[in-house]
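Below is a structure I'd like to ask you about.
Every protein chain of the complex appears in place save one, which is left out.
First chain written, first letter: the chains are A, B, C, D, E, F and G, and each begins at residue 1.
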Amino acid sequence: MEMFTSIGLNHFLTISAILFSLGMFAVMTRKNAIVILMGVELILNAANINFLTFSKYNGGMIGVMFSLFVIVLAAAEAAVALAIVINIFKTFKTVDVSSVDTMKE
Amino acid sequence: MNQLTLSIIFYVFAAVTVLSAAFVVFSKNVIYSAFALLFTFFGVAALYVFLSSDFIAVTQVVVYVGGILVLLLFGVMFTNTIMQTDLKTDVLHVVPGTILLLLMIAGMLYTFYTTGDWMPGDVQLQGSVVQRVGFETMSRYMLPFEMASIVLLVALLGAAFLARYDNAHKNEH
Amino acid sequence: MSEYFSNIKIGATTIATGMAITFRHFLNAVKRKGDAGIDDADYFKQVDGLCTLQYPREVVPTPTIGRYRLYNDIEDCIGCCQCERACPVECITIETIKTTADDLAACGKTSGGQQKRFWVPVFDIDVAKCMTCGICVSVCPTDCLVHSPVADFSEFDVKNMMYHYGNLSKIEAEAKKRKLDEEKAAKEKAAAEAIARGEAPAAKPKPAPGPMPEGGQAGE
Amino acid sequence: MQELGKAELNSTRIIRQDDNRVVIEKDLDTEYMVLSMGPQHPSTHGVLRLECITDGEVVVEAEPYLGYLHRCFEKYCEKVDYPGIVPYTDRMDYLAGMNTEMAYCMAVEKMLDIEIPRRVEFIRVIVSELNRIASHLVAIGTYGIDLGAFTPFLFCFRDREHILNLLEWISGARMLYNYIWIGGLSYDVPADFKKRLSEFVTYFKPKTVELQKLLTENEIFVKRTKGIGIMPADVAINYGWSGPMLRGSGVDWDLRRNDPYSVYPELDFKVALPDPKFCDIGDCLARHVVRAIEMEESLKIIEQCLDMMPGVDGFNSRVAIPKKVRPKAGEVYSRAENPRGEVGFYIVSDGKSTKPLRCKARSSCFVNLSAMKDLSRGQLIPDLVAIIGSIDIVLGEVDR
Amino acid sequence: MDNGMEEAGNIMPAAVLESKAAYDIIRGRFGDAVSEFDANPTMPFFEVADASKWVDIALFMRDDARLKFNYMACLSGVDYMEQEQLGIVCNLESIGHYPHRIAVKVKCRREGGSIPSVACVWHTANWHEREAYDMYGMTFEGHPDLRRILCPEDWTGFPLRKDYQVQETYHGIKVPY
Amino acid sequence: MDQTLTGFGTVFVFLLLGIFFVVAGFITARLLRPSRPNPEKNSTYECGEPAVGSAWVKFNIRFYVIALIFIIFDVEVVFLFPWATVFKPLGVFALVEVLIFAFILILGLAYAWVKGDLDWVRPTPNIPKMPELPNRDSGRVNG
Amino acid sequence: MGLLDANISNRNVLVTSVDNVMNWARLSSLWPMGFGLACCAIEMMATNASNYDLERFGIFPRSSPRQSDLMIVAGTVTMKMAEKVVTLYEQMPEPRYVLSMGSCSNCGGPYWNHGYHVLKGVDRVIPVDVYVPGCPPRPEALIGGLMKIQELVRMEGLGISRQDALKKLAEKSVDAQQVIDQVRRATA
Partner (left out) sequence: MSQSISLNTWSDALSGFNLGWFPLGLVIVAAVPLVFIALYALTYGVYGERKISAFMQDRLGPMEVGPWGLLQTLADILKLLQKEDIVPTAADKFLFVIGPLIMFVGSFLAFVVLPFGPAFIGADLNVGLFYAVGIVALEVVGILASGWGSNNKWALYGAVRSVAQIVSYEIPASIALLCGAMMAGTLSMQQFCVAQSGPYGFMHYYLFSNPIAWLPFLIYFIASLAETNRAPFDIPEAESELVAGFFTEYSGMKFAMFFLAEYGSMFMVSGIISIVFLGGWASPLPNIGSFALNTMTSGPAWGAFWIIMKGFFFIFVQMWLRWTLPRLRVDQLMYLCWKVLTPFAFVAFVLTAVWEIYK
């Protein structure tokens, strides 16, 4: 019971692990490029949770700063990736990565 | 607020996060995925609060919900012919994927729960995170800070170019 | 570049002008335009301020020639059917019965002193159809058909908008008709007799001696 | 089956099938949306329907659909005698009843060849100019609403109310007057009318200035309308545009001057033309400005008429009204300058009946609106709204 | 229809004289394709006898430097019941060039008749012709988009024909009163 | 319990209460309101016409570009807010740092401006033209 | 199923007072659909405008039927328009009211005899609660009609259907004919 009531490092790590795996799953199995992007965002979020968890339980600022930069990167990544996805869509009329793979102009 | 309340709230948000994330991944409707992402992001932001980084939590809402999610939604709306594709054709390698998913979770959890000694103790983050972030960016993380602006600039240039390239491309025809 | 700034400047000034105007109106909201009708001399006295007329509480009378609900003063109607013919909408229905000679007095005179020669058992105006054009009013020789200034007379049932102005009830009308028929028959008989007698039929039709008493409508 | 539009983005075909349903055949490249604007839409001024084919916010094509207010006016003309048509003409252009009545009466008078007393002519001009102001007030006010400015609309309606009161005072009705009759007027004006009218003119002049400051000169308004919906002069003529629309395109053409009728030749007024410094010739702003100027010109005309109007002594406004209107066989096309442009009546009489054999109303809005499809191509939706507003349609007249 | 106006012929008003001059030019170009000029003072007109020439005449009228009838004021359909004909009457004039005005009539058979469309000459004619089609049922050859304009697509009959009988119901709604 | 958690505890309660308010509103309304759906009532509103096609079409890329530029500046603002709270004690150095940071991003804005990404591309509207003759004998008529 | 759907046969004090409050709310906030058809619509606009200001009664037009309670059929309903009117009416959420403004929508008005394309009264396609006569009705008449609608709302309640209310009102309302007779007697 103690394990459930007092929130500790492991709780956060667990959530982060689940998020990460879900993200990985999306990246690996979904064909829709946008869902893949969402998966990537999930992975980044999982990473951020980890950073902040360790930051909190270590007392340093490194994790916080790192997660901040991760967010920056996530934003940049989302912007560029979505632009690419939209371009792919414009060219191939689909955002289905598997078919894009085979279509190759 | 006592410990129990806190735990309950934690579990609520943890559940929201995980369930909505699962929904994002498994939903066949992309627009639902995108809206479920709202709850994931929000839940994660709440977890950040539990990790005492209020600033990052609000940043999460500002950037992820206000920015990335909107971008994703626009992306979905823009490419929405895929909305009709059903789950079967949408998902590749389900079985290996699921196995991998379970393996991954199991592996990671195993590592987390067996490696007890990476917990140096419950040292709380002290002071206002905002101000500390402000100081850190101006001192130790100055270079990354400037680099971030360049990354953003490049991202802006690149993404704007890509979006525009398309228009130029079309006009040629 | 200068255009960029002058644009901003023009935008700001015109917006400020507009806001000044609305604010002036806002301040003027303490004044209220009275309920002067157009024919009052001080109609244009109050130029600024609120102009709302709180209708059910305050009323500005419509002008005297205002054309709203049609009203027929059947006492004055001579049953000439001019209005019915003139109405472009065909929303007046008139049935007339010629008065028999002995009824002339009963039929009465209009207020203008003209002798009425027709009973008007049916004078229906469907105000639901009427477009208040006023043509019927302009052709009425006795000015008995008028537009009243009453404008507000909505109904829950459209059938209520059929206004029956006729001055005879159905039974009365029946009686009058019978009477007329009898008179006609009598006249015809008289004429036939006259022809038989070789007299000129153009003789003035004299009122047939009416054996029918006035109390023909006793059934009422 | 009929192909409607392909426009520049040529991979999608929009097809109207025989049952009048629009089908989009998409080629995935871009997706058009069929957007039905109206018949119940705040900016179509009644029951016009525009079927817009849009690409995002851009209107690829907007096809107007009329007839939602087709009230069989021309049928009525064949069923109702000449004087009985007058109230129906009111209902045609219900914002400018007086003007339409006048156009119709002039047509019949031309057939009958009757002389109209001068006083009647002056009163007719006064009331129709008043009605022109009222109509332009509605046009300007609703144009304000179209562009999001609500207050000017209410100011316009407040002032219009005074005009309605004046007209009700003389004619007995607020909007649909049946005041101008073939050969005369239903009533002479009341005794105080001249005084009240000049008071109105004094009252109204500052209000036009206020309106101008509040709406016409507002930078947002100008930015919204300038350069939008440009119609070149020659095409405008070819489209049969008339009235403020044509003048907005820079054509100096006003029937009151170019085909003078009534007492207009004696009056001194300016044909309103847009100022190229303030607006682009032929755009929405030009048309709006023309209307604003016209209101002021109408005020001038009214003032002059008040001075020139012959006296009352023993005057009977119904003196020239024929007992029975039965024109000689023949046909006539007669028109007048209405607030919205040329309203003409083409009347055929067979000489025997008291009803016309054929009476066609040439409606200005109908003709002006026909350019809508052309004007709307490649506009944004807000601009489309601005264009419809600047055409200032009255559906009663479009559909008749 | 034109009796009674003939006597006035020699004292034509100025406006009619102008129309006459314009007519003469057209007559000179097209000869017998156009009928005699009717010089009535209320609406001088001529008729196009050879309807197939109508578009050419229209173009000529619009573009000829002496005519420049660039403005079509009105196009009305008419039902000539007695002559078993339908027709259109176009009122033309020239804005900004000449003060002349003239009306042109074109007729066709009553049943299944057809008139060439001049929508390619004057934009105005487009909707007016649609309206005439809607009301009278003559077709306009070469019209870009000849559909009903005022009445619903699935309306039966052509309302302004003299022998029009109104339909009883429309989409289940009773039509007559 | 640290300060942050208490503060955000309030936020959480606000969240709950907000949701509660909405849900309570819906429930009350549900108790009161009539519910008589029919196919026509539930049809999509489109000014009285039956709607043609779904509204779910691909949308204009313009909006996407706007969101894209927004996200970049949004992230910038994220950095500037913590800085704003501490820059006074740090003095000129911090100011210069941030000006460089901002300048680089303003470069991005300038780039987007110059390249026209900030303009809402308006298609060139059609200016009406004179009618075109169908191919028939157009040349012949006016010879 | 909400309260307003409920069929309550015994009305006690509570029900009545709930009724009163609910009816008060509905009658004080009648949002008409901004929907003009013809000439009458201009008078409707004039009634909305400053001089008569319908907003005094809390009546202000909404352009979407979803948010409106009242449909003012202002003007001529043509055959082409009739189905659209029905659609729009149907798309309004209940409880909804219809006011027919002007002769045309009452019964075809001036176009009733030869108007082949005119619907002879909007009550042929949708149920009408109040008829406002006039062509066009004066703003006063429209306001009067709206007051009648408010009267009708006041009569409604749990277990009292619209038909009942209308019937009751029709009984209560002074017959126009009686008024005429009164006038006649007075003038005679």
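Assume a residue touches a chain if its C-beta (ideal position, glycine included) is under 8 Å from a C-beta of that chain, and two chains touch if they have at least 3 such contacts.
All values reported here derive from a predicted model rather than from experimental measurement.
Contact with the omitted chain, checked across B:44, B:73 or B:148, is made by B:73. Against the chain not shown here, chain G presents residues 2, 4, 21-22, 24-26, 28-29, 49-50, 53, 55-58, 60, 62-64, 66-67, 69, 91, 93-95. By the touch definition given at the top, chain D reaches the unshown chain through residues 33, 35, 41-43, 57, 144-151, 154-155, 158, 214-215, 218, 220-221, 223-224, 380-383, 385. One chain is missing from the display, and on chain B it is touched by residues 1-2, 4-5, 8, 31-32, 35, 38, 54-55, 58-59, 61-62, 65-67, 69-70, 73-74, 77, 128-130.
Convention: only the chains that are shown with their structure count from here on.
Separation of chain C from chain G in touch steps, taking the shortest path, is 1.
The largest tally of C-beta contacts between two chains is found for A-B. The central chain here, found by comparing per-chain C-alpha centres with the mean of all protein C-alpha atoms, is D. Here the spacing of chain A and chain C, counted between their Cα centres, is 81 Å.
Chain B and chain D have CA centres that are 59 Å apart.
Computed centre separation for the pair chain D/chain F is 39 angstrom, with centres defined by C-alpha atoms.
In chain G, the residues that reach two or more other chains under the touch definition are 50-51, 65, 80, 84, 88, 107-108, 110, 112-113, 116-117, 135, 138.
Residue positions 48-49, 57-59, 61, 64, 68, 71-72, 74-75, 78-79, 128, 130-131 of chain F each touch two or more of the other chains. Those residues of chain F whose C-beta lies close enough to touch chain E in the complex are 128, 130-134, 136-138, 140-142.
In the complex of the two chains, the chain C residues touching chain G come out as 50-56, 59, 62, 68-69, 71, 73-75, 88-91, 126-133, 151-158, 160-161, 163-165. The touching residues of chain G, counted against chain D in their complex, run 33-39, 41-43, 45-46, 49-51, 63, 65, 75-76, 78, 80-81, 84, 88, 110-111, 113-118, 135-136, 138.
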